[in-house]
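Entry: chain A
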Amino acid sequence: MDGRCLRFSLVADDSHSDDTVDRYPIVPFRIPMPPVSLSSLRKGARGTVAHVRDDPQTLGDEAQSTVSRRLLELGFIPGEALEVVAEIWPGGDPMAVRLGNTLFALRRLEAGAVLVAVEGC
Partner candidate 1 sequence: MSAASVALEPMRLALVGVPNCGKTALFNRLTGSRQKVANYAGVTVERKEGSFVGPSSGQRYRLLDLPGAYSLTPTTLDEAITRDCLLGRLAGEAPPERVVCVVDATNLRLNLRLVLELRDLGTPLLVALNMSDLARDRGVRLDLQRLEQELGVPVVETVAIRDGGERALLERLEALPPPAARPAAEWLDPTFEQIQRTQREVRRILHAAGYTEPARRRALQRLDALVLHPVAGPAILAALLFFVFQAVFSWAAVPMALVDAGVTWLGGALQASIPPGALNSLLVDGVIAGAGSVLVFLPQIMILFFFILLLEDSGYLPRAAYLLDRMMGSVGLSGRAFIPLLSSFACAVPGIMATRTIPNVRDRLATIMVAPLMTCSARLPVYALIIAAFIPNRPVGAFNLQGLVLFTLYVAGIVAAMLVAYALKRTALRATYHPLLLELPEYKWPNLRNLMLGLWERLKIFLQRVGTIILALMIVLWFLSSYPAPPEGATGPAIQHSFAGMIGRTLEHVFAPLGFNWQISLALVPGLAAREVAVGALGTVYSLSATGDEVAATLVPMIAQSWSLATALSLLAWYVFAPQCLSTLVVVKRETNSWRYPVIMAGYLFALAYLAAFVTFRVASALLT
Partner candidate 2 sequence: MDVGQAIIAGLIVLTAVVYVAWALMPAALRLRLAQRLAADARRTGRPAWLVRAAGAIERNARRRLGGCSDCSAAQPAPVPPKRLDTD
C-alpha cells in the first residue's frame, strides 16, 4: 500500500492470428488508488491534494480552531501540488511537506486530515 497506481492493460492476445476481428484495443488503463492520507506518505512521495477532511480535532487554542481549517487556510486545497521532502528519524514524525512553493513542518497527526492523490505511475 504505497499509493502507487495499479496498472491494467487490455491488450490483444498477440499470439493469435490477426484475422480476429474484434480484437480488444491496446489501452494502457490506469486506475488510480483512492486518495490516501498525507500521514501515511513517506519521504519522496508526490501528489496533489484531493480533499481536506473536516476534522474536529482542535489546536487546543483560545479560538478552538480546528487543524483542518488551518490547513485549508494555509493552502491545502484540492489541486495543489504536494511533496514530502523530509522526515525525522526514527518514526518519520514530524514531516516536512512542500505545498506548491511553500514548506511546512507537520506532525503525522496534523497531516491526517489531508487526502492526497499520489502520482508516480
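Convention: a contact is a pair of C-beta atoms (placed from the backbone, for glycine too) under 8 Å apart; a residue touches a chain by one contact, two chains touch by 3 or more; residues count from 1.
Candidates were picked such that all candidates are chains of the complex that A comes from, given by their letters.
Small disclaimer: the values here were computed from a predicted structure and weren't measured.
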Touching partner of chain A in this complex, picked from 1 or 2: 1
List of chain A residues in touch with candidate 1 within their complex: 54, 57-63, 65, 67-75, 77, 79-80, 85-89, 91, 93-94, 96, 100-107, 109-110
